[in-house]
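Here is chain A:
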Amino acid sequence: MGVLETVTFGLFALTTVGASLGVVLARDVWHSALLLGVALLSVAVHYVMAQAPFVAAMQVLVYVGGVLILITFAVMLTRGNDADSDADGQGVRQ
Partner candidate 1 sequence: MLLEALLASVLLGAGIVALAPNRYAGKLAAAISLVPLVGSLYLWSAFDGVANALLSGGEPAFETTIAWIDLAGYQLQWHVGLDGVSVPLVILTTILTTAAIVSAWTPIDERESQFYALVLLLEAGLLGVFAALDFFLWFVFWEVVLVPMYFLIAIWGGPRRKYAAIKFFVYTNVASLAMFIGFIALVFGLGDSVTTLGLPEITQALQEPGALGEFAGLGPAALKAAAFFAMFAGFAVKVPMVPFHTWLPDAHVEAPTPVSVLLAGVLLKMGTYALLRFNFTMLPDVAKANAEIIAIFAVVSVIYGALLALAQRDLKRIVAYSSISSMGYVLLGLIAYTVHGLGGATFQMVSHGFISGLMFMVVGVIYNQTHTRMVGDMSGLADRMPVTVGIFVAAAFGYMGLPLMSGFAAEVLIFLGAFPSTVLPGAPIFTALAMFGIVIVAGYLLLAMQRTLFGPFSLATDYELGRAPVHDVAPLVVLLACVIALGVAPDLFYGMIQDAVRPILELGGGV
Partner candidate 2 sequence: MALIELPTWAALAPALVLGATALVLFLIDSIEPEPDTTSPTLLTGVGLAGALSALGFNVWYLIAGTGQTTAIELFGGQLMVDGMTLVLGTIVASVLALVVIASYDYIAEEPHQAEYFSLLFLAATGMTLLGSVDSFATAFIALELSSLPSYALVSYLKDNRGSVEAGLKYFLVGALSSAIFAYGISLVYGATGSLQFDAVASAVDPTALPGILGVGIVMIVGGVAFKTASVPFHFWAPEAYEGAPTPISAFISSASKAAGFVLAFRIFTTAFPIDAVAGTIDWLLLFQVLAVATMVLGNFAAATQENVKRMLAYSSVGHAGYVLIALAALTPQANPDLVLGAGMLHLLVYGFMNTGAFLFVGLAEYWDVGRTFEDYNGLASEAPVASVAMTVFLFSLAGLPVGAGFLSKYVLFGAAVGAGLWWLAAIGAIASALSLFYYSRVVKALWIEEPTEEFEIDSYPVGLYTAIVVAAVVTVLLLPAFGLASEEAIAAAGALV
Partner candidate 3 sequence: MVGVTHYLVLSAAVFAIGVFGILTRRNALLFLMSVELMLNAANINLVAFSLHYGNLSGQVFALFVMALAAAEVAIGLGIILVLDRNFGGIDVTVPTTMRR
């Protein structure tokens, strides 16, 4: 039990951290948004493991169902005329 838990935790911890890193490192905002979803979902798994299923449910509903959709929406709205957003970090300052 303990080992399995630990392994699961480790696995999802890696997912969480990896996805989070992906969020901040991805060049494309789209990818970031998607990876954010992954990260948030894996966090929800941690909640379940920490015996907080309700919180986990809310995490899925609020974050994935609300926040992520909003962000996606915003990406769509702003992407067209945001030439710089793809070349984040290396963009040329006006």
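On how the list was made: all candidates are chains of the complex that A comes from, given by their letters.
Everything below uses one rule, namely that contacts are C-beta pairs under 8 Å (C-beta built on N, C-alpha and C of every residue); 3 or more make two chains touch, one makes a residue touch a chain; residues count from 1.
All values reported here derive from a predicted model rather than from experimental measurement.
For chain A in this complex, the touching partner among the options 1, 2 or 3 is candidate 3.
Across the complex, candidate 3 is touched by residues 2, 5-6, 9, 13, 16-17, 20-21, 23-24, 29, 32-33, 36, 39-40, 43, 46-47, 49-52, 54-55, 58-59, 62-63, 66-67, 70-71, 73-75, 77-78, 81-85, 88-89, 91, 93-94 of chain A.
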